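Every protein chain of the complex appears in place save one, which is left out.
Then we have chain A:
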Amino acid sequence: MSALVIVEHDNKQMHSATRNTFAAARQLDNNPVLLVAGQDCKAVAEQAAKMAGAHSVWLVDNPNFAHQLAEIMSDLVVSMASSFSAILAPASTFGKNLLPRIAAKLDVAQVSDVSKIIDQDTFEHPIYAGNAIETVRVLDKIKVLTIRPTAFDAILDEQNPCSIEHLDKTIEGNSTQFIKQELSRSERPDLSSAKIVVSGGRGLQSAEKFKLIEELADALGAAVGASRAAVDAGFVPNDFQVGQTGKVVAPNLYIAVGISGAIQHLAGMKDSKIIVAINKDAEAPIFQIADYGLVGDLFELVPQMIKQLQAM
């Protein structure tokens, strides 16, 4: 079994989810190959080469791949696929965009959001917003998998860098053009990999009042999340959204403030180690899964909490 991991990055930094995906790949192959495609992305290849267990890193450094558009990335990966029996990427928007295109070009199935590897052909993944777990056996020769990062422990150990092989590949004729990216800037930890997440919902009432969630997050060194209701109401941008249609998180501590706990939201956070709910409605469904529940007005409780945390 030989596995290829497609490294997610922004041409400067390897995305942390690659470390979890690499951990999954190592369950299939002791020495997976990592593919870094981008522009001026040598630093990323160097980070990948240091991950414990990396056998070799293939670097395609070419302006063609600057924005890693699915149309040309898929052609690149398909051109090298015959050497591999598994192709993996994180189940992030990057991996979800790219891997089905690769799978279809190879005429093989793709398994999404793999949460457990049972053997070389058999995988578990959540369906119905996490309300059921499906076990599937892939009958195709090449397995194309997106990996749920929170289900695999990141490889943080380092080794002496493995070899970096420069591949000279150009893929021409793309009908898609990159125009721009608008990223939400934040000094806080990344939502999908944070140890603590504080999320706010409709109960916060406005964008101004949502600042309270940010203050609590800062007191805890936590990332900020939100329910779909809070995003739709315009309190925060959509990349803060936790749930079936947003991000899936599994921190040590998840604090849900003013969130009722709809199925869609629970799909994104119910694998957190400890869940705390703060809500004025004692009947809110969130209390059915919370380890610790506090019933009351969040506008009184949260400021108290911030004050006490600062004193700790």
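To be clear about the criterion, contacts are C-beta pairs under 8 Å (C-beta built on N, C-alpha and C of every residue); 3 or more make two chains touch, one makes a residue touch a chain; residues count from 1.
Just so it is clear, contacts and distances are computed from a predicted model.
Only one chain is not pictured, and the protein name UniProt records for it, out of "Light-independent protochlorophyllide reductase subunit B", "Sulfide/dihydroorotate dehydrogenase-like FAD/NAD-binding protein", "Biotin transporter" or "Electron transfer flavoprotein subunit beta", is "Electron transfer flavoprotein subunit beta". Note that of A:Ile155, A:Ala226 or A:Val276, the residue touching the chain absent from this view is A:Val276. The residue touching the chain not shown here, chosen from A:Gly53, A:Pro161, A:Pro189 or A:Gly293, is A:Gly293. The residue from A:Pro126, A:Gly201 or A:Gly258 that touches the chain not shown here is A:Pro126. Which of A:Asn62, A:Thr150 or A:Ser192 touches the hidden chain is settled by the complete complex: it is A:Ser192. Where chain A meets the chain that is not shown, the touching residues are 69-71, 74, 92-94, 96-105, 107-113, 122, 126-140, 174-184, 192, 196, 220, 228, 231-232, 237-239, 244-245, 247, 252-253, 263-264, 270, 273-276, 282, 287-295, 301, 304-305, 308-309, 312.
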